[in-house]
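Of the protein chains in this complex, all but one are displayed in their positions.
Showing chain A:
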Amino acid sequence: MRQGPCSEEGCFTVLKLFEHVLESDPLINEVGFIHPSQFNLLDEEAGSSSVYQNELQPNNETSRKFWNQDHKLGISTDILVQLCKDAKHVFLLAFEEYKRHGNACNESQIENFSCSPGTPEIEVMRHSQAVLLLSSDFGTAWNARKLILSKKDQLSAFTKELRLSELILSNSPKSESTWSHRRWIIKMISQRFSTPQVIITKESELVESIGERSKMNYRAWYHRCWLVSYMAIEQVIQELNKSKRWAGLHVADSSCFHYRRRLMLKILESLYVKGGNAYDKSEARKIWKEELDWNKELVERYVGREALWLHRRFLSLNWIIYFACNDLDVSPEPGESIIMNEEIAIFIDNEIHLLESSMIVPDTKFEDFQAQALHAGVYMLWLTKKIPELWRMVEEKLGTEKVKCVLSTIAQERPSLLHHLVNV
């Protein structure tokens, strides 16, 4: 058996201490790396008296390694690199052992009566947990856990894994491997047990709280969009309603509106499900109209926010194709020409009014009126590119002067975009 650089008992004391802290506080909900100078300050802020001492660590500032109170765990950066190396080393040893002998004891262990059932497996899980808390993108460790978990048949093993993953995300919210592992767990749960709606709901809430703390977290929002494929239509509607308030408070965040589009796409898909299970079109229509009206309120209130205008593109285009067109029982073909009708005409008329009012740029530098004019112009141009029949209507209603104004605004700020939109 391979030996480490020193005898097994003498080495890895810090690792053992780390694993002990993790085991003794199963409710730890946040992990962080801290500077050694933070220990005293943290003690003060947590209101701990000087009587508190972690009995495993000397009360000597220079050798404090872990800080654990209120279910938070801080790891000193002084020991971090060595701890990570040790954890990796020990994990890989344990994993080799597990792969060689499975979960059975080897002969010498049986002879010495030193084997207890489940030891190699437990060792792999214990050490992989330690290494992943320090280095969340270590693929081999995640794979080891997948290997062991795939042999489990209790739901609790998987929900426990979700809790570990959440703990890891508290320190590495953008770790792709961690998010990907979550998806694996959910797939396993849905294959072996049913997919409790509660799990999907909790996942969605988790992404929202992580999105709140960690900006531009594409991976978190991708995960949330992925969840939609596990949602029944009732849950989709619920999610749309629940996430509305957050979206309204984060108007610069394109990801949350992208998520809403994903939900709304699911509604569209469900309109044409065969076998009498199709979602009620008039209900869908109501939801769409509400979203359009709400988007308009936001656009008028929070001036110059591109994410809102991008959202409107999706809403308007699909309104025209799916709801304003004469009622169809089959899904419209892509590229099919739109047959102009009165409802569409009225809708476009309103959009043109919105464009006109957005083009007004008062001489104040406070609001981003310039950006509003740009985004409104681009929005309209984009719509006419998708539905060429609209261009004539826009030209007629706006008049040549205003059309020139729109085009020159876009030409100033985004010349390549203008080129792309205008070129046939």
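One rule holds in what follows: a residue touches a chain if its C-beta (ideal position, glycine included) is under 8 Å from a C-beta of that chain, and two chains touch if they have at least 3 such contacts; residues count from 1.
What we mean here is this: contacts and distances are computed from a predicted model.
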Name per UniProt, for the chain absent here [options: "VAMP-like protein YKT61", "Very-long-chain (3R)-3-hydroxyacyl-CoA dehydratase", "BHLH domain-containing protein" or "CST complex subunit TEN1"]: "VAMP-like protein YKT61"
Listed residues A:Lys160, A:Lys174 or A:Lys385, member touching the removed chain: A:Lys174
Identified contact with the non-displayed chain, of A:Glu161, A:Glu239 or A:Asp253: A:Asp253
From A:Lys99, A:Arg163 or A:Lys215, residue that would touch the chain that is not displayed: A:Lys215
Residues in chain A touching the chain absent from view: 30, 32-35, 37-38, 41-42, 45, 72, 74, 77, 84, 134-137, 170-172, 174-175, 212-213, 215-216, 218-219, 249-253, 302-303, 364-368
